[in-house]
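Written below as structure tokens is the structure these notes are about.
All protein chains but one are shown in place.
Take a look at chain A:
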Amino acid sequence: MASIIRSKSVLSVFFINLFLSLVSSAVAVSSGYESGDGFSISGRVKLPGMSLKAFGSPGGKASNVKVVLNGGEHVTFLRPDGYFSFQNMSAGTHLIEVAAIGYFFSPVRVDVSARHPGKVQAALTETRRGLNELVLEPLREEQYYEIREPFSIMSLVKSPMGLMMGFMLVVVFLMPKLMENMDPEEMRRAQEEMRSQGVPSLANLIPGAGRS
């Protein structure tokens, strides 16, 4: 129960965050400062299962994540805690992309203000959601392979083979039942009719069976 309650509170916090971010996406975030001859943008990438000390663990591998600025102008890597930074940036609008195998990240639009040094605004371009902090989280995990359905009787039945078998069973077992319910007189008449028309019976088809 406890876990459910916690997740609820997390959810509500999330909604408040979302609300706040919708209202105040223009609020400056303190991830930029002026130093010497340019601005710096720093932020953090959060991968599920990536904790402060767990680099190298299979959960979240920070070592294979790249952060790309402006389509390849600068490339940087993540520290073990997920932080990254770009230095010597000009004022203006920049685009940050995160390349991580297994995750889908939305590119982030980052505006570095020239008029108010240190003012940086960030927004996800995919969802147009503003970010209060430059914390990038994957929108979703990516599954590159089709998942093989585990073996089940239903899948076998549903397969063309299974359908065929089913049909055969119907023919073999249900048809005689139907025949039995028929009036014997009528049946005989029908059989005679069939014989006279020379419907190819199984016996005629198989060689050697003609002697009967």
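Everything below uses one rule, namely that contacts are C-beta pairs under 8 Å (C-beta built on N, C-alpha and C of every residue); 3 or more make two chains touch, one makes a residue touch a chain; residues count from 1.
Operating definition for what follows: contacts and distances are computed from a predicted model.
Missing from the rendering is one chain, named in UniProt as "ER membrane protein complex subunit 1" (options: "Hypercellular protein HypA", "Exosome complex component RRP46", "Queuine tRNA-ribosyltransferase accessory subunit 2" or "ER membrane protein complex subunit 1"). Interface residues of chain A with the unshown chain, by the touch rule above, are 35-37, 40, 55-56, 62-63, 66, 68, 70-80, 85, 87-88, 90, 92-95, 97, 99-102, 104, 106-107, 109, 125-126, 142-148, 150-151, 160-161, 164, 167-168, 171-172, 201-203, 205-206, 209, 212.
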